[in-house]
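All protein chains but one are shown at their positions in the complex.
Showing subunit A:
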């Protein structure tokens, strides 16, 4: 079995343990917050990275540094940006519906998120003009 697969299994198991522990905390009425979200997020990030990218030495899977890897990164970045934008918009709408208020910081992030892509595209395009 390749290092990549072993790594993915270990990280996957660790993620399940942390998720299980967080669910246990919720059931027992303990507070679940920043630490759990960050740890689960980090472990899932490592897990998806491990199952996606290959290892050059073991010749196993697509490599991040080769051109197909770069193409995958570019495509997924754009898709991720729009998904994230949608989730921020949904969070602003949910806050308004549930609490009846608009979270100013979240609204600020939504506004910033909407202009970041066209602004960065403008800056990158300047390089080629």
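Keep in mind that, in the parts below, contacts are C-beta pairs under 8 Å (C-beta built on N, C-alpha and C of every residue); 3 or more make two chains touch, one makes a residue touch a chain; residues count from 1.
Rule of thumb we're sticking to: contacts and distances are computed from a predicted model.
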Chain not present in the shown complex, as UniProt names it (candidates "N-methylglutamate dehydrogenase subunit A", "Simple sugar transport system permease protein", "Transcriptional regulator" or "sn-glycerol-3-phosphate-binding periplasmic protein UgpB"): "Transcriptional regulator"
Residue among A:68, A:84 or A:102 that touches the chain left out of view: A:68
Positions on subunit A contacted by the hidden chain, ascending: 54, 59, 61-63, 66-68, 71
